[in-house]
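Here it is, the structure, as C-alpha cells.
Excluded from the complex is one protein chain; the other protein chains are retained at their positions.
By letter and in written order, the chains are A, B and C; residue numbering begins at 1 in each of them.
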Amino acid sequence: MAYKTYWKTWLGLLTLTLAMIAAGGRTLPRLLLLGVLLAAMLVKAGFIGGVFMHLRSETRALMLIVTLTIIGVSAALFFGIAPDGMRALALSDR
Amino acid sequence: MQTSNAPTKQSQREGRVLAVVVWLIGMAIVGIGSRRWLPPLASEHGAGIDSMLNYLMITVGALVLSGHLVVGWFLWRFGRGQPVSFRLASWRIERRWSLVPVVLLAVVAEGGVLALGLPVWAKIYGEPPAGSLTVEVTGEQFAWNVRYAGADGKFGRTLPKRITLDNPLGLDSSDPASADDIIALNEIRVPVNRPVRIRLRSKDVLHSFYLPYLRVKQDAVPGMNIELWFVPTRTGTFELACAELCGLGHYEMRGLLFVLLEEQFQHWLKEQKNG
Amino acid sequence: MSQAHIVGPMAPAWGGGVSPFRIGWNKLMMWIFIIGDALLFAGFLAGYGFLRLASGSWPDRSQVFELSFIALMTFTLITSSATMATAVGASQRGERKLVLVFLGLTILGGLAFLAMQAYEWSGLIRAGASLASNPWGVPLFGATFFMITGFHGTHVLVGVLILAITAARFQTGRGRPEGVELAGLYWHFVDLVWVFIFTLFYLV
Partner (left out) sequence: MAEKLETAHAGFLRRYVFSTDHKVIGIQYLLVSMGMAVVGGLLAVLIRLQLAWPGEKWPWLGKLFPDGMAGGVMKPEFYLSLVTMHGTLMIFFVVSLALLGGFGNFLIPLQVGARDMAFPFLNMLSFWTLVPGCLIMLGSFLVEGGAAAAGWTAYPPLSAVRSAIPGSQWGQTLWIVAMALFIVSFTMGGLNYVTTILDLRTRGMSLMRMPVTLWTLFFASALGLVAFPPLTAAAVMLLLDRHFGTSFFLPSGLFFGNQVLPNEGGTPLLWQHLFWFLGHPEVYVLILPALGIVLEILPVFARKPVFGYRLTVYSLVAIAFLSMIVWGHHMYVSGMSPYLGEFFAIGTMAITIPSAVIGTNMIATLWGGSLRFTTPMLFALAALVFFGTGGFGGIFLGNAASDIYLHDSYFVVGHFHFMIGGVTLMAAFAGCYYWFPKMFGRMMSERLGKLHFWLTFPTFYAIFLLMHYMGLAGMPRRYYAFDRFEFLEALQAPQVWITLIAFVLSAAQLLFLINFLGSLLRGAVAGPNPWGATTLEWAAPSPPPHGNWGDQLPEVHRWPYDYSVPGAPTDFTPQTAGPAEVPITF
C-alpha cells in the first residue's frame, strides 16, 4: 500500500476526531449525540483496521471473522448486561 | 495386524452385559422418577411450576427411556462381532435421521418453554394483585429480619449506620412511619389465600429466599430491593431456607412461615400493635 | 504474503498451500491474540457501561479533564500509528534506513503519549482522585478511569518495548519484514483500543 494512503487516512482520522470533539461540545439531544459519536468511533476503527492493519487486503474470511467476533461479542456482552444495570438503579435500595 | 481389536467371544459377552446395564439404567431413571419427590404444594403459582416439572418429567423421561432402550438394543444386536452390515449413510439419510432429534427437541424443549414455561414465568414476575399484604424480609448473615408496615401501611426509613444489636434493620426513629413497624426475627406470619408481597433486601452478602413447599426462590441482592409475590393456599408452618451460598451459617439460616386463617392473622396483628 | 518465505521447521509441509486465510501462522496467531485482547477491553468497557447505567449521576467530564489535552494525546497516538504503517510499508520495500527512521518516530510518539498520560494522572491525583475515592462524588468514576486507562497505558508501554526490540533487531540486520508487520499490528491495535476508550470515556 502506498505511503500516500497511510497519510491520507491519518488526515481523515484527525478531522474525524476534531469533528467528534466539536459534536461533543454542542448541546445535541442525548441519543443523537450518542449515535453520532458511536458511528464516528466505528468509522475510525474501520479506517485503522482496514488501512493501517491491512485488513482490507486480507481475505474476506479473515476480515469478517476479526470484525464480527470483536464487535459481535462486545455487543452481546454489553446488551446482555445493560438492562440489569438500569434495573440495579431502578431497584436501588439506598 | 490389529491383534487387540479382533471381535472376541469374551468382548461380545461384555457387550451384552453393558446392553443390559444400559436398559436397567433407563428403567431405573423412570422408576425412581415416578415416585413423588416434590414437596406437597402450598402456593398458587406453584401449580404452574409443578405442571412444568411434571410435563418435563413425563416427556423428557420418555425420551431418556427410549434413548437408553435404543442404545441398549444397538449394543445387543451389533455386539455379536458379525461383519459391518450398514456402512455409509447417504447425505439424504443423514439429514433425515438428524431431523428426528431436531424436531423432537424443538417440540419438547423449545415448545415446553414457549407454551408452558414463559406464561408461568410472566405471571410469577408480573405485577402482584391489588390488596396484597406487604412484608419486608431482609437477609443478613445467617438470619431473616421480618418487618410489617403496621397501621400506617408505610415502612419507616432504614439507615445502615443506625444498625445496632437491638435495631438490626437500622430503623430511623426520626421517621414517623417507623414508629408502628412490627419487627420479627426468622418468623413470617401471613393469612391464607391472600396474595403476599415480599420486599426482599439484604444487609451484607447474597442470600436466597427459598420456600420449598411454596416453590418460591429469589436471591436477595445487597443494594437492591427485589419484589416477589405468592398466594399461600394451605395453612400450616413451612420452613424457609437460604439457597445462595452466604457464608459459614448458610446451612442453618432457618426461618418459619406461619400461614394462618384470616382472623387468626388479624388477631396476631392486633396483639403486636399494642404489645 | 504467501507462506513460502517462512523457513525452518515451521514451514508448512506442502510449500505454501492455501490456509483458509492465505497468511502465515505468525500473523494468524497475532490476529487471534488481538481478538482476545480486544475482548479484554470489551469486558472492561462493558463493565464501565453497566456501572454508569447503574449509578444515578456521573461527573461532567468537562470539569474533570481539559479536552484539548486529551485531543493532543489522541493526535499523538494516531500520528504514531501512521508512522508505524509507513515503517511497515518501508520494511516490505526493503528500505532499511526508512524503517529505522519511522520506527524511531513511532517509539517517540508512544513515549510522548505515555508522558502525557502520566501528566494527566498526576494532575488528577493531585486533585485528590484515587482508585477508591475522588472529589467528583462518584467513587466508581475514579476506579473505572484509572483501571481502564491504566491497562491501556500498560499495553502502550509493552508496545514501545516491542518496537524497541524490533528496531534493535533491524539495526543488527536480523530483522525480517514479518517482524515489523507483527509489531505494527500490535501497535495499531493499541491505537484502536484508544479510539474506543477516548470516545466512550471522554466524550459520551
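Keep this in mind: contacts are C-beta pairs under 8 Å (C-beta built on N, C-alpha and C of every residue); 3 or more make two chains touch, one makes a residue touch a chain.
Every value quoted in this text rests on a predicted model; they were computed, and no experiment measured them.
Asker: Shown chains touched by the missing chain?
Answerer: A, B, C
Asker: Considering the whole complex, which of B:M27, B:V70 or B:A151 touches the chain not shown?
Answerer: Final answer for the missing-chain contact: B:V70.
Asker: By the contact criterion defined above, which parts of chain B meet the unshown chain? Give residue numbers in ascending order.
Answerer: Touching the missing chain: residues 1-8, 11-12, 14-15, 18, 21-22, 25, 28-29, 32-33, 35, 37-39, 48-49, 52-53, 56, 60, 63-64, 67-68, 70-71, 74-75, 78-79, 81-89, 91, 94-95, 97-98, 100-102, 104-106, 108-110, 112-114, 116-118, 120-122, 124-125, 140-141, 160-161, 163-165, 170, 203-206, 208, 210, 212-213, 215-219, 221-224, 226, 239, 241-252, 254.
Asker: Touching the missing chain, which residues of chain A?
Answerer: 69, 73, 76-77, 80-81, 83-85, 87-88, 91-94
Asker: Mind pulling the chain C residues that touch the left-out chain?
Answerer: So the residues of chain C touching the missing chain come out as 3, 8-10, 12-14, 17, 19-21, 24-26, 28-29, 32-33, 35-37, 39-44, 46-47, 50-51, 54-55, 131-133, 138-140, 143, 147, 151.
We take it that only the chains that are shown with their structure count from here on.
Asker: So with touch defined the way it is at the top, what topology do the chains form here? Options are line, ring, star, complete, other.
Answerer: Drawn as a graph, the chains make an open path, so a line.
Asker: Centre of all protein Cα atoms: which chain's centre is nearest to it?
Answerer: That would be A.
Asker: Mind checking the centre-to-centre distance between chain A and chain B? Centres are C-alpha means, answer in whole Å.
Answerer: 42
Asker: Measure off the straight-line distance from the CA centroid of chain A to the CA centroid of chain C, and report it in whole Å.
Answerer: 15
Asker: How big is the gap, in whole Å, between where the Cα atoms of chain B centre and where those of chain C centre?
Answerer: 47
Asker: For chain A, what residues touch not just one other chain but two or more?
Answerer: Residues 88, 92 of chain A each touch two or more of the other chains.
Asker: Multi-chain contacts in chain C: which residues touch at least two other chains?
Answerer: There are none in chain C.
Asker: Which chain A residues qualify as touching chain C in the complex?
Answerer: By the definition above, chain A touches chain C via 1-3, 6-7, 9-10, 13-14, 17-18, 20-21, 24, 33-34, 37-38, 40-41, 44-45, 48-49, 51-53, 58-59, 61-62, 66, 69-70, 73-74, 77-78, 81-82, 84-86, 88-89, 92.
Asker: Considering only the defined contacts, which chain B positions touch chain A in the complex?
Answerer: Touching chain A: residues 160, 201, 222-226 of chain B.
Asker: Across the complex, what residues on chain C touch chain A?
Answerer: Interface residues on the chain C side: 20-23, 28, 31, 34-35, 38-39, 42-43, 45-46, 49-56, 67, 71, 74-75, 78-79, 81-82, 84-86, 89, 184-185, 188-189, 191-192, 195-196, 198-200, 203-204.
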